[in-house]
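Of the protein chains in this complex, all but one are displayed in their positions.
Per-chain numbering from 1; labels A, B and C assigned in written order.
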Amino acid sequence: MRPTLLQDDIRVPITSDIDIVYARQKGRELASQLGFSSSELALIATAISELARNIVRYAGNGAIVIKLVERGEKRGVHIVATDEGPGIRNIALAMQDGYSTSDGLGLGLPGVRRLMDEFEVVSKNGEGTTVTIKKWLR
Amino acid sequence: MRPTLLQDDIRVPITSDIDIVYARQKGRELASQLGFSSSELALIATAISELARNIVRYAGNGAIVIKLVERGEKRGVHIVATDEGPGIRNIALAMQDGYSTSDGLGLGLPGVRRLMDEFEVVSKNGEGTTVTIKKWLR
Amino acid sequence: MVVPILKQGQYLIASIQAALTDADLLKMRDALAEQVGRFRSRGVIVDVTALDVMDSFAARTLSDIANMIRLRGAETVIVGIQPEVAFSMVQLGLKLEGVATALDLEEGLDYLDHKTRRINRAPNPFTR
Partner (left out) sequence: MVVPILKQGQYLIASIQAALTDADLLKMRDALAEQVGRFRSRGVIVDVTALDVMDSFAARTLSDIANMIRLRGAETVIVGIQPEVAFSMVQLGLKLEGVATALDLEEGLDYLDHKTRRINRAPNPFTR
């Protein structure tokens, strides 16, 4: 079942570290309209922060798109982080705690998966990376 | 895009522990001409020190070559540590924090990767090791 | 946005704002490492009460700060991690290992007083 859109989505271009802060604030703002708890809003903002930083660090630039969606009874927030950077060479490795090709902690991708209800990463060498995450209202 | 050379490179032969000190001083000197901050110069000197020591300890002798380079808009320092020693048997292991075949702390290679912007190691059993590192001016 | 660093007696207090960029955090790190020397501070408090998100970069930078400050001979304590921020950190897998934490500024000051007292004060037990 495809989720239906509840209202206009927000698209935040990500090119520098200021955009990381802006994107997570926007995500929090939008998600709070659905009535997420403050703990859940913190999880969502943290996930956006990690994905946005990966764009800046590994791809240089890209975008974060945030939508409120509905699927059957469920309502939730749907976030897509996308870039046309170098892609993730080895996704299985990248999803492991502690794996980093830079000097990061390597907790971003596996951590974001833990934070959210749904997580999907699509990446092609030389063509970019798209990470899609969702959190449903309980 | 291949980086272009900004000026003559410096080649420091590494055969004993005095050369470790000399190489890192030379690296600092050269890099400071590009206008790196004192923190960045310390990072660069530390990285050279680690790689030079690995040459002395594991290969007996080799060389450190230091260049200033330009790639597109970016300028930086480019360092190659090379030897014809026994090679690194298992690079994946050698890149792990704490792994050492001697009584070292095993922080040299993974630490140098953290210190620099780019890091590459090529090693062949019985033929030697080449570590190439770069730091770009911000 | 620059993080204000307050000198209070033997301590430095840095109060992080909500909308802090990575670059601001790194500037704070370097300023603290430098000022600990300039003011001969015995302790550093980083107050994150206002911080909306502690992601892996922030956590990593805070633990770098604590390690750098210790190498400079002083103690660091992170105060004010909010419950929902703590929850996110745990889910993400962040542990701030080896970094002291306290509930709030007051507890942080207590911690530093205790931690640095040994070394600094009251050479004569009768004056205490």
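Convention: a residue touches a chain if its C-beta (ideal position, glycine included) is under 8 Å from a C-beta of that chain, and two chains touch if they have at least 3 such contacts.
Just so it is clear, the structure is predicted and the values come from calculations on it, not from any experiment.
Among the displayed chains, contact with the absent chain in the complete complex occurs for B, C. The chain omitted from view is touched by exactly one of C:K7, C:R40 or C:K95, namely C:R40.
When the omitted chain is restored, the residue from B:G62, B:G76 or B:G108 that touches it is B:G108.
Contact residues of chain B toward the unshown chain are 17-18, 20-21, 24-25, 28, 38-39, 41-43, 45-46, 49-50, 53, 97, 104-105, 107-108, 110-112, 114-115. Although one chain is not displayed, its contacts with chain C can still be listed: residues 30, 33-34, 36-37, 40, 64, 67-68, 70-74, 98, 118-120, 123-126.
Everything that follows uses one rule, which is that only the chains that are shown with their structure count from here on.
With every chain reduced to the mean of its CA atoms, the largest distance from chain C is reached by B.
Of all chain pairs, the one linked by the most C-beta contacts is A-C. Inter-chain centre distance (chain A to chain B, centres taken as mean C-alpha positions): 36 Å.
Each chain gets a centre from the mean of its Cα atoms; for chain A and chain C, those two points are 29 Å apart. Among the residues of chain B, none is found touching two or more other chains.
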